[in-house]
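Structure first, then comments.
Only one protein chain is missing from this complex, and each of the others stays in its spot.
Our next item is chain A:
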Amino acid sequence: MAPESPDRAHAVAFTLNGEAVRAHVPARMHLGDLLRESFGLTGVHLGCEHGVCGACTILVDGRAVRACLMLGVQADGATVETVEGLTESGRIRDLQDAFHTRNALQCGYCTPGMLVTATELLNDADAATSREEIRAAIAGNYCRCTGYHAIVDAIAATAEARRDGPKNSRREAAE
């Protein structure tokens, strides 16, 4: 049931990386902390906790969102996926391989957020995937190491391979 009356903590039930989970969450706890502290999903990186750096980006109901700007109690009823879930499902194996071969990460702090942002871009049938488009999509994800070039290369290579590959097989697998 929705928490219709005010309280400082609420019970939530949601789908996390494909599994049904429950938790009792203080209202003030943001979703990034809930995922890290209650579920051990430390791939949700926290940089700024005010929406600017993008390190905490996850998928909620299939869309990229900032885990630091959603409350844990707002996950109730939602489908949440982190980089751990995306990795286990194999859906972004090609993207991860492209990051690896092109050296699109150094310290890796920004990488989970970059991968999730790119996942949404690549799944979005409407989105063109020119380099300019890719740069616009990752403009909200800071990387202090790579200079971005290799990241754009990796996303562009994945977009191209998916376009040329067996007709949309990966996108179908993703849905």
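Quick note on the criterion: a contact is a pair of C-beta atoms (placed from the backbone, for glycine too) under 8 Å apart; a residue touches a chain by one contact, two chains touch by 3 or more; residues count from 1.
Rule of thumb we're sticking to: contacts and distances are computed from a predicted model.
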> Which name from "Permease", "4Fe-4S dicluster domain-containing protein", "Xanthine dehydrogenase family protein subunit M" or "Carrier domain-containing protein" does UniProt give the chain that's left off?
Replying inline: "Xanthine dehydrogenase family protein subunit M"
>> Among A:L16, A:L34, A:L105 or A:L121, which one touches the chain that has been omitted from the display?
In response: A:L121
> At which residues does chain A meet the chain that is not included here?
Replying inline: 2-8, 10, 26-28, 30, 33, 49-51, 54, 57, 63-66, 68-71, 73-74, 76, 117, 120-121, 126, 135-137, 139-141
